[in-house]
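In this view, the complex is presented without one of its protein chains, the others remaining in place.
Order of writing sets the labels: A and B. Residues in every chain begin at 1.
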Amino acid sequence: MPARNIITITTDFGVRDHFVGAMKGVILTINPEVNLLDISHDVASYSVVDGAFTIAQAYTYFPSETVHLVVVDPGVGGERRPILVQAGRHYFVGPDNGVFSFIYEREERVTVRHITASHYFLQPVSRTFHGRDIFSPIAAWLTKGIDAANFGEPISDYRRFANLNPKMESENLAHGIVLKADKFGNLITNFSIALFPQFVQPKAPVFQLEINGQLLTRLHNTFDEGAPGETFVIVGSSGYLEIVCNGASASRSLKAASGDDIVLTFQ
Amino acid sequence: MPARNIITITTDFGVRDHFVGAMKGVILTINPEVNLLDISHDVASYSVVDGAFTIAQAYTYFPSETVHLVVVDPGVGGERRPILVQAGRHYFVGPDNGVFSFIYEREERVTVRHITASHYFLQPVSRTFHGRDIFSPIAAWLTKGIDAANFGEPISDYRRFANLNPKMESENLAHGIVLKADKFGNLITNFSIALFPQFVQPKAPVFQLEINGQLLTRLHNTFDEGAPGETFVIVGSSGYLEIVCNGASASRSLKAASGDDIVLTFQ
Partner (left out) sequence: MPARNIITITTDFGVRDHFVGAMKGVILTINPEVNLLDISHDVASYSVVDGAFTIAQAYTYFPSETVHLVVVDPGVGGERRPILVQAGRHYFVGPDNGVFSFIYEREERVTVRHITASHYFLQPVSRTFHGRDIFSPIAAWLTKGIDAANFGEPISDYRRFANLNPKMESENLAHGIVLKADKFGNLITNFSIALFPQFVQPKAPVFQLEINGQLLTRLHNTFDEGAPGETFVIVGSSGYLEIVCNGASASRSLKAASGDDIVLTFQ
């Protein structure tokens, strides 16, 4: 059985400052044996949706019992609750602001607890850095084998985003959005292969994808099947349609970014 | 007892190049069991003050006996000495250029040694990369249990910055500076709560903070107590007053940066 000794960390704190280092120190002071892994600290500042997507794309690859610490927390110190999520084989610790929405959607067994066991917190708790003072200690104590039930009671009114999935206007017309532009400028859409399996059939569908007034109709298997500079669609490694450009940034060429509308139509 | 098996690393080397990787390789070759943690590699280039602040904000959270390697070293290869600092429960290795000034100020028991035991260095020692050739091996040998006294003799004329604290012009007037603008554009000042405890009293003080010709008079507890776009003061998680803007960058809105003057007056 894999032990509960891995903590992944996802934040929008950047790596310029001391924030992430302080969190790691807090964790190692509680459990010096833990294995700390960074997912990303460059989630778009204050973007809960970007944080939600980032952890959703990474967590499934980790061993059972991994603890995923996610601190994208623009409401820190306000009324949003700190939560501990058990979902499938994994644990998640972070604020109740929707950052675990994709996980709630994907996993069948989900328990969400409001963290109230303040004797586990780093005292005094600051008003602006719960990543260090609340979430890091809870994650660390989890890896010491403390049972999740000790940290707080289950809740059912936790926050989740409603509009992560495309809206089917008809059988042949769907409205979606750009979930994020990745480092290469690839535009990851919310059109998943689970919803649109025709994109991975041997015979590609006849489709039209409209974004920012431009129409895309080509589906390729790989980046280098596109002509240099061509903008086209691929089935991305995350299981979503991506709008990409061979050797260049589709985000730049289409002036498109996270949140932009996309219309997908089939003939 | 925590073993001496953690090394944190703080540099201005960035993460684009091979520099940090080479340092980690040198350390692991000497001690494959060590636990390596990055604090930041994006200290402002050549800024000893920024490096000093970054390590000062992170080290206290780490376990006893942690070795903190700090390489912000614009004078590398020149006359500045390599030093090994024992301060409180921690070890520090780096150049004698003031980068440990905050630590000298905070810790009561401080021993600073001039590192001269060149048989521990990676030979031949380059003239421009002592992070790899001198500081990393010393940090690694420390974690192997070599006693600090073996690396060099204590010195008392080590370098420390004089002006880290605000100047009290009178009981109600203090001149300070911006220590750094963090990733979010929050301006961390050198007005500490230790010096100005009235900012954490139940009854907030009546004050005026002047920076770049603008006057701030509002103190809030959390970011989201501010109106969207409002610039105000909070007690930051580092124990210093911070000038912040709800959901935006105070650095940008005030055109302010590290080193800028601030005048604090009380009524």
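For the reader, a short list of remarks on this structure follows.
In the analysis below, a contact is a pair of C-beta atoms (placed from the backbone, for glycine too) under 8 Å apart; a residue touches a chain by one contact, two chains touch by 3 or more.
The structure displayed is predicted, hence computed values, not measured ones.
Of the listed positions A:16, A:41 or A:130, the one in contact with the omitted chain in the full complex is A:41.
Of B:64, B:111 or B:126, it is B:126 that touches the chain left out of the display. Residue in contact with the omitted chain (choice from A:6, A:187 or A:233): A:6. For chain A, the list of residues touching the undisplayed chain reads 2-3, 5-6, 8, 10, 15, 35, 37-43, 53-55, 57-63, 66, 180, 182-184, 221-225, 234-238, 247. In the full complex, chain B touches the hidden chain at residues 13-26, 28-29, 32, 36, 45-46, 74-78, 126-129, 132-133.
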